[in-house]
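Of the protein chains in this complex, one is absent; all others appear in place.
To keep things simple, chains are lettered A and B as they appear, and every chain counts its residues starting from 1.
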Amino acid sequence: MHEAIKVSNVSKVFSRGYLRKSHKLVLSGIDLKITEGDRLVIVGESGMGKTTLARIMADLEWPTEGQVLWFGQDIGRMSKKEKRLLRGSVQYVHQDPYSSLHPAKTIFNIVADPLRYAHGLKSKDLRKRVKELMEMVGLTPAEYFFNKYPHHLSGGGRQRLAIARALTTEPRVIIADEPISMIDMSLRASIIKLFKDLNDQYNIAVVLVLHDIGAAKYFTYEKGEVAILYGGKIVEKGEGTKVLDNPLHPYTRVLINSSPVADPELARNRQVEQLRSYAVPIRTPDSKGCPFAHACNYYIEKCLERDPQLVPVEQNHEIACHVFCNRDGVI
Amino acid sequence: MNSLIKVENLRAVYLVREGTIKAADGISFDVQENSVTAIVGESASGKSTIIEAMTRTLPPNGRLLEGKVLYKGKDLLALKKEEFRRIKWKEIALVPQAAQQSLNPTMKIIDHFKDTIEAHRINWSHDQLIQKASEKLEMVRLNPDAVLYSYPMQLSGGMKQRVLIALALLLDPEVLILDEPTSALDVLTQAYIVQLLKELKKKLNITLIFVTHDIAIAAELADKVAVIYAGNIVEYNSVFRIFKNPLHPYTKGLLGSIMAINADMSKIKPIPGAPPSLLTPPSGCRFHPRCEHAMDICKKEKPPLITVEDGAQVACHLYSQGGRKDA
Partner (left out) sequence: MTKESLMNFYLDYIQPLFKNRKSLIGLIILLIYILMATVGAAVIPLDMNSNFAERYQKPSLKHPFGTDYFGVDIFQQIVHGSRAVISLTLLASFLAVLIGTIVGVARGYLEGIAGKIIDVIIMVFLVIPSFPALLILSAIFMDKDLNVLQIALLVAIWLWAPLAKQISAQVLSIKTRDFIEASKILNMPLRYILFNDIVKLLIPYIFINFVMQIKGAMEFSVGLMFLGLAKFDPTHWGIMLNYALYQAGALYTTQGFHYLFFVILNIVLLIYGGILLSQGIEEIFNPRVRGNE
């Protein structure tokens, strides 16, 4: 299997101010990859850089350092023409299904226009393909929706439409940033299931950015990888079941233990570790040490000086922590 | 245990260009003193309408058709404005959603506190105000020196939510009504707020009513849970019983569709269909188009909320047919 997207040592710094005085380090040293046909979830809370990472992977923003490879090619060095050819292979679904769809276009046209302009499909073939795509995402009966507008759909329906639109270019990778956070609870699982089905049936690699651990588990419990982001850094990554059932990094453990459970007894009896700080770390290019040190209950002096690197603790499971892992394995 | 608040047959609508949105369709429930009641519903279920009706903050296009909200024997909806204002905030306070710009971005936090006492005609000196405000901010684990003189945009989502809680607690109310206290917050912040609310409840002995779309939050905090679907309460039960043995098909479907971390992933099943538009709600039981147990009578008659064993209440023809017990 080939690598669909590979992110190598990517960092992103946002500079503000007229004379570029203040610099914010949003991502540092990200190494991530997704193979064709695989599933990946990037888990992070807000302000941790997950949206920036997703956008960099989708070529909607450019890294300050590092490379992004699509199917083995460095997109930072491609000509405009080459990029145009590859653009359709990596699609993106926005978080907000209320603003990612044009309010004045019919549902039919939202899906049909890319097919018309990019693939030159016409009349009967066009209708057939639009119907196919809408059925793939569960908007049936397709014809019922053709002349309606996005505002006639629920949040879940709109997200499905956005996915159908993304499928018009026959992508090999779909990246979705928080696709379910603006949808009702009872409809969220069906959207995740849709991504799973697209992955299974059409071998499309799917990268989801989520803050909901339950959804991350649902998406990866059969197959897939998880990467946990904190302060712009991947602190733990590996096979989904390994990371979520046996978290080793202190942040991941607190995150999972704080996730809502649908069991009142369990909720009341469990002990959730309190962090020393819940503030989002503000990092600059000069910041030293582990971004989690300020909140961690187990920090040692080394944590304040040197940024830990990702080290394997078992097959397909790595963490970046001085305390819970050293070069020889778990402490 | 007596009922502190009793909501009786609340019916409210919103007038829009296309017609009327029948948002609250005969809602009745009661809240015991010192308890935590959760009203769980998805978007467009009418849960916000209940709060708006109870606090008399319906928007200009909202109309209260019927209903009583009895507090200590008095109907809040029938009180004169002056009398209601005396109760509002001093006895019943509202914590709005932090996500919805409830704080004025041009005013410092201390000014928000000042506004509150002025609106309720309290005559505290400046020092008294600072002292009380600091006390409440500390109660929600915020540092008064840092927060009092900041602007809302300098605070994170979690901090803003805590400020709103502190503002609501300012006049030491007996009842706190919270509108989606944890939505739009991160997992850790959410957990923090939930923990905070648990502590506050214990420390201050207050009654909490909160509205949420996340039933898992109800599992953490609530004593009793009211599940609301399309403007009707479909189930009202103690939190333990609702999770262990949900009665209404919607509650069952809801619990089976959420991706909680402790759930059996292979058994997760979404509820087919989508929530109905309240402009033209389905006839009879509003859940019947999505219900796998729907019978003929469900399309024709709306099931009333009846009491079955152990004080559990459910609005479903499955229970009013056989095995019906009156309380």
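Here is the rule we use: contacts are C-beta pairs under 8 Å (C-beta built on N, C-alpha and C of every residue); 3 or more make two chains touch, one makes a residue touch a chain.
Worth saying up front: this structure is predicted, and the values here are computed from it rather than measured.
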| item | value |
| --- | --- |
| Missing chain: touched chains present in the view | A |
| Option touching the unshown chain, where A:Ser28, A:Thr52, A:Gln91 or A:Ser186 are the choices | A:Gln91 |
| Residue in contact with the excluded chain [from A:Ile34, A:Ala58 or A:Ala176] | A:Ala58 |
| Touch with the omitted chain, as defined above, among A:Val68, A:Leu121 or A:Ala162 | A:Ala162 |
| Residue touching the undisplayed chain, where the options are A:Ser22, A:Asn147, A:Asn203 or A:Asn297 | A:Asn147 |
| Residue numbers in subunit A that touch the chain omitted from display | 58, 60, 84, 87-88, 91-92, 94, 96, 99-106, 113-114, 117-118, 147, 162, 165-166, 168-169 |
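In this section, only the chains that are shown with their structure count from here on.
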| item | value |
| --- | --- |
| Subunit B-facing residues of subunit A, complex | 45-46, 154-157, 184-190, 192-193, 211-215, 217-218, 221, 244, 254-256, 258-268, 272, 275, 278-280 |
| Residue ranges of subunit B in contact with subunit A within the complex | 42-43, 156-158, 186-192, 195, 213-217, 219-220, 222, 239-240, 243, 253-255, 257-263, 265-266, 268-271, 274-275 |
